[in-house]
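The complex is shown incomplete by one protein chain, all other protein chains being positioned as in the whole.
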Amino acid sequence: MISVIKPGLETSVQDWPGRIGYWEQGFPPSGPFDSWSFRLANVLVGNQPGEAGLECQFMGPTLRFERAAIIAVTGAEMNPTLDGAPLELWASHVVKAGQILALGPARKGARSYIAVAGGIDVPPVLGSRSTFHMAGIGGIEGHAIKAGQTLPVGESKSVPGRRVKPAARPTIGESRVWQIEAVRGPNDDWVDEAAHQRFVSVDWKLQARSNRTGYRLDGPEWTFTPRATNKRPEHGEHPSNVLDHGYPVGTVNLCGQTPIILVVDAPSTGGFINPYTVPSAAFWKLAQAKPNDIFKFNLVTVDQAHELRRAIDRLCTPASLE
Amino acid sequence: MIEVLKPGLETTVQDYPGRKGCFGYGFAPSGPIDHWSFRLANLLVGNPVSAAGLECQFIGPTLRFGRDAVIALTGADMGATLDGTALPLWQSLTVYTGQTLVLGAARLGARGYIAIDGGIDTEPFLGSRATYSMAGVGGLDGGALKAGQHLPLGAPRRIAGRRVRAAARPSIATDRQWTIEVVPGPNDDWIDETGQRRFLESEWKLSARSNRVGFRLEGPEWSFADKAIHKAPEHGSNPSNTIDHGYPIGAINLCGQTPIILVNDTLTLGGFINPYTVISAAFWKLGQSRPNEIYRFKAVTVREAQALRREIDALCGEASLEPT
Amino acid sequence: MIFAEPIIAPGGDRFVVVYFGDDAAIELNFLALGLKAALAEAGLKGVVDTNPCYNSLVIEYDPDALDYDDLLRELRALAAALGPVDTLELSSRLAYLPAMYLDPWTKEAIEDYCKRVKPREFDPAFVARLNGLSDVKQLVRVHSGTEHWVISVCSLPGLPLLRPLDPRCLLTSPKYDPPRLWTPPNAICTGGMSTSIHTLRVPGGYNLIGRTPVPMWQATQALPIFKDSVVLLRAADRVKFVPIDLEEYHDIEARVNEGTYAFNVTNYQRFSVGAYRA
Partner (left out) sequence: MIYDEPRFLPGGDKFIEMELGDEMSFDCNFLVHSVAALIRQAKIKGIVELVPELSTIMISYDGDQISFADVVREVGALRRSIGSLEDQELDSRLIYFPVLYVDPWTRACYDDYCAKIAKKEWDPELLVRVNNLANLQQLIRVHSGCEYWVAALGFWPGLASHMPLDPRCVLTAPKYNPPRTWTPKQAIGVGGGLCAIYPDQTPGGYQIFARTPAPIWEPTQTLPAFKQSLALFRPGDRVRFVPVDREEYDYVERKVTEGTYQHVVSDFQKFSIKRYHAWLATIDPKERF
């Protein structure tokens, strides 16, 4: 059992791949935003890659372990300390009963992951322990953790002293410029050639008003094809309006002139077009980007997107440990 | 066109067989109660038996003719006169424009029928011109005739000089006793043996509170079979109560201890049992009987009832007519 | 109880009555309506009319066109072919009828009865009390909270005999004794376990609980809904009462009188007995 002393900015229980099977009823998958780092944290403490852990956003929590545990911290650098002593990232550690783990603000990256051997053992809702705070379900009472709460931990037999090989870790650069892969579609035929050129050639800035629901981007104006401008009235007036349809997770949703990348807690349907979609392999970069970071988009094919995803999946196994 | 000078007690436009196929809408068939006399009247003036004519109850109307016409009077004897001259029943007669036909109180029988060549040409409602007063439909403005109204007529046929052979007419007895044929059922099994015997052996007096909806009868008490006494509570507490069901026309509907024969303008459904049903061949007797007259009931089978009806139907044809 | 074999009894020389059971289980009406539909489907020559009720179906026939024994045989065959009641599906329209509960007109009829015949409890309060409801408001809620099944249209032109499809909304009450002298047309009333809507100003025995501004039939067929049928409802239709206030009542009444009222009736569904019983 773990007691929450300080909750951090917005720390939530997540599992991977999240809440699958209820999308049609409006439940997004949720789950860890940077699932690469998340899965490796689990692998480090001997858990299955999908077991529930904590996602810490921008500012990590302070936690007291009420019993001994094996833990690992991955992802963003939040200067974790154990009873004041620095704790190495990307490695598994023993924590003794009564010890305090403290994470600070993210120095590099944005989201840090804490895995505990045995996993966080909250009751699953609709098949998942992931927190979806907008609907108040999953995790601890449906929301980010609060001071004074306790996190139940499952049973496990595990060993400390393991480390993720550097080559198997995601690398968070210093430049604050991200190369983000994107696949054209589903609605790429609604924006014109000039817009397509623009999309891959300009810098897009991540707005501060971004969260696990959507990533708003600042950039140039969009221009459209006749499909968007001459359409049946029920689609809506604006060129970016379309009959309500389903939204892929990761899609670049064009709301008027504002592109919003719909991420893990995004709505499942709506009435705007989606000219591009960020493939799952690039999600870790979105998760680790901070407001005002620059996104540059590289187009990939569906097949390339699958390859990139498989490459990461292959890294999220005990083979990546040393 | 015919002008109504006096309407009589309750004179209505009817046709035969009335408004059929409308149970689902909640409509009783209406039509003439004594359909034997009614049909013969139509035949006499050269109309199809289904043409609309007048049913006069107890006291007939006074009518002035707006065109030359051939008419026939059948059923009850209401002492008819044309411009003061007595008219025979069961015969086709010529009437000239401006002449006045007067019917008085029924001397023998209860319902007189008047057919006019071409038929009465009021607007049909659900396929029939029969008046159904309770709902205010059919006939002239949906009700019995009123003084001052005008009855529209169809194209004249001008066939006069015929009469109904004596053997083809219903004969209204003067002893004020009637034998009415009934088929047991649908709910005869709700009455015990004694009650069934009593029904067939007793005299039943026609109550004055009778009309085209129902004929009330006065007679001995009814007794019931077990089925009527021990039943699911939703049937109701009285032995004669049952779960609402549809009523056959002619059913002898037992309301508590009062039997009511459901006739042409009846309610089509209700919550009382129907131990017997008066057959259609006996309806002319209902139509011609008067309050306080006596009924005796005779049980017949469905087959016998249908044979009796066919006999009457056979008489309602051209073969029953002869020249005067 | 559903009879293993329906009882078929003669009603004189032109009628037979088929009884499917001896209580008022709604399934018996489904069977009666199923037989009615099957008869229509079979197109049996000589069947003049049919009249369904709670557990029975009256059939009028022309003995010259249809032999009595043949009719009985056909009816038995058709009834057997209906199969178990759960397999029945019936064409069923759903009519939304505006209903002003506790309206001034039925109140006047009740008050007139109290003055001229004998004093009695206010009908809605009486029905509410007998059925263990907290107040008349609850009566309105319960009565309008279910779809009602049209058992039959009968007795008087267009008059529907209704019972609630949701058994939780069943209301029972004894009828007036002696009967009322008059009833406002379009009064909504309950008696026994049924609801009906009076179509004419006639005496009556059911307890008055409200009134609808829309007619159940119209001889003039002036309103578009009556173009094809003078009567609004048919057996196997359903009715859902929608409570309205006096202002809405007057508004609808005005449109009915103008001939512009659009009835709210849907006709794109079939009633599945199996699904209802499940």
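Miscellaneous remarks
When the chains are written out, they are named A, B and C in that same order, and each has its own residue count from 1.
Keep this in mind: contacts are C-beta pairs under 8 Å (C-beta built on N, C-alpha and C of every residue); 3 or more make two chains touch, one makes a residue touch a chain.
Quick caveat, the model's predicted, so the values are computed rather than measured.
In the full assembly, the chain not pictured is in contact with A, C, by the touch criterion defined above. Check A:152, A:173, A:246 or A:318 against the missing chain and you find that the one touching it is A:246.
Of the listed positions A:5, A:100 or A:126, the one in contact with the omitted chain in the full complex is A:126. Across the entire complex, the residue among A:195, A:217 or A:278 in touch with the chain not shown is A:278. Here the missing chain is touched by one residue of C:118, C:137 or C:201, and it is C:137. The set of chain C residues touching the chain not shown comprises 89, 92, 94, 96, 137, 141, 144-147, 165-166, 168, 240, 242-245, 247-248, 251, 262, 264, 266-273, 275-276. Hidden from this view is one chain, which touches chain A at 20-27, 125-126, 134-137, 142, 183-188, 231-232, 234-237, 243-251, 267-271, 274, 277-281, 302-303, 305-306, 308-310, 313.
By our rule, only the chains that are shown with their structure count from here on.
Contacts between chains form some other arrangement here, matching none of path, ring, star or all-to-all. Relative to the whole-protein C-alpha centroid, the nearest chain centroid is that of C. With each centre defined as the average position of its C-alpha atoms, the distance from chain A to chain C rounds to 61 Å.
Centre to centre, using the average C-alpha position, chain B and chain C are separated by 29 Å. Chain centres here are Cα means. That of chain A falls 89 Å from that of chain B. Listing the residues of chain C that touch chain B in their complex gives 9-17, 19, 22-24, 48-58, 60, 63-64, 68, 151-159, 161, 192-194, 199-200, 202, 217, 219, 229-231, 234-235.
Residues 20-27, 125-126, 134-137, 142, 182-188, 231-232, 234-236, 243-251, 267-271, 274, 277-281, 302-303, 305-306, 308-310, 313 of chain B are the ones that touch chain C when the two sit in their complex.
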